[in-house]
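Apart from one protein chain that is not included, each protein chain of the complex appears where it belongs.
Chain lettering (A and B) follows the sequence in which the chains are written, and residue indices restart at 1 in each chain.
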Amino acid sequence: MDPVVNSPGEGCRAMGSVSRRQFILAAAGGLALPPALRRAAEASPETAAAAIKAILGEARLHQGRVALDMPPIAENGNSVPLTVSVDSPMTAAEHVRSIHIFAQENPLPNVAHFALGPRAGKAQVSTRMRLFTSQTIVAVAALSDGSFWSGSAEVIITLAACIEE
Amino acid sequence: MAARRRFSAFSAALLLLGLAVSVSGQRPERGDEIPPEDKRSGYHFISRETQAMQDDDLANPGSLWVLEGEELWRKGAGAAGKSCADCHREAATSMKGVAARSPAFATRAGRVINLEQRINYCRVDHQQAVPFAYESRELLALTAYVGHQSRGMPMRVAIDGPARPFFEAGRTVFLTRSGQFNLSCAQCHEDHWNQQLRGLPISQGHGNAYPAYRLEWQTLGSLQRRLRNCNTAVRAEPYPYGAQEYVNLELFLAWRARGLPVETPGVRR
Partner (left out) sequence: MAKALIRMPAEAKKGEVIEIKILISHPMETGYRRDAMGQPIPRHIVNRFVCRYNGEVVFQAELFPAIAANPFLSFFTVATDSGEVLLQWTDDQGHTESETVRLTVV
């Protein structure tokens, strides 16, 4: 293999972003997103919980309606496919405003934030993630009625991302 | 497969002769002892998800290099200002089968050369341009594009005539132990393919999908880059890119992979 030349974490700054609340409001209103803010990254399980809390504010998080399709074992953490879907009619009256993905054991737990809306037609997004280690991936969906729903899935990573060349 | 014979002395002699003939006809060549029915591309040793990435051109990041290669193919280069297309016209026609037959002996070079070197000879001789470095964006794009024109075709390199000594030199590399771990290619890829190494199955080491997008590299890379990774893995000092040792080994591997389809650009872990 290519020589392993680095270690994670030290001195790294997260490309942090707008507050989650601003993001959801912007998504709902179809506004342009404000510029990103920088924030130091810390690799801790508490960070994922804090990142999720930033989305929820004081709202309760319900389990359900959010499904994650991901392989149970990934041979290389550099590319792990994920499809997240939310059970929703996607009408103007009842739809998914946004979906937020978190990788709890990554140096930075935020994976992506997706802003949808009734024009999406279907609340389903696919992408490929980079995962540092075996862990639980959590997806939080913000619905148009103001409620928040979440789902999760576990994946075993055979070869970690973030530390190989 | 021994013919049935009655056991008279004459028949016994014939039996022995028959056995000798049938066994020698099936005796595998050194370094190529995987039975033909068991010969499998590296595609069969990657996860389903990685296979799915290769199968869909939209999901295969290698497609980005193929697209780039198509653009470079049509772009004039060097002091001559000529493009590949100026001489070779449509790659889908002129380049079909080229990668399936590479590496090959080139009279112009007086030795066996691989696709990267062939492209660079064209750049220098016909475009009056500077050769591209291994792993450069341009060389990867052109080898991915040209290789892609052979996708699906069975690999079939020539090892006779002037290519023979290079082939034998490549076979020697394949069979020779090296590095602090003192391992040869054959020990992993002939003797222990499909067994686990660091949690993942060892492939047969064919190289028919290169240049390939390796998840570990997070980019497209050449077969030589992969071979250098193997050298490092056994703690051997890699040769420099373009070393004849690698080209000879590439020829041996291509012969060993004969009949397997070109998969360029493949996706591997």
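Rule of thumb we're sticking to: a residue touches a chain if its C-beta (ideal position, glycine included) is under 8 Å from a C-beta of that chain, and two chains touch if they have at least 3 such contacts.
Note that the coordinates shown come from a computational prediction; the quantities given were computed from them, not determined experimentally.
Screening B:E71, B:D86 or B:D191 for touch with the missing chain picks out B:E71.
Residue A:V80 is the one among A:V66, A:V80 or A:L143 that touches the chain not shown.
The chain omitted from view is touched by exactly one of A:M70, A:V111, A:L143 or A:I157, namely A:V111. Residue positions on chain A in contact with the hidden chain: 3, 5-9, 11-15, 17, 23, 27, 30, 33, 36, 78-80, 83, 103, 106-108, 110-122, 124-131, 162-163, 165, in rising order. Annotation for chain B: contacts to the undisplayed chain at residues 57-59, 61, 63-65, 67-68, 71, 137, 141, 218-219.
By definition in this document, only the chains that are shown with their structure count from here on.
Rounded to whole angstrom, the centroid-to-centroid distance between chain A and chain B, based on C-alpha atoms, equals 40 Å.
Contact residues of chain B toward chain A in the complex are 46-50, 52-53, 198-200, 215-218, 229, 232-233, 269. On the chain A side of its complex with chain B, the touching residues are 1-3, 71, 73-76, 78-81, 158-159, 164-165.
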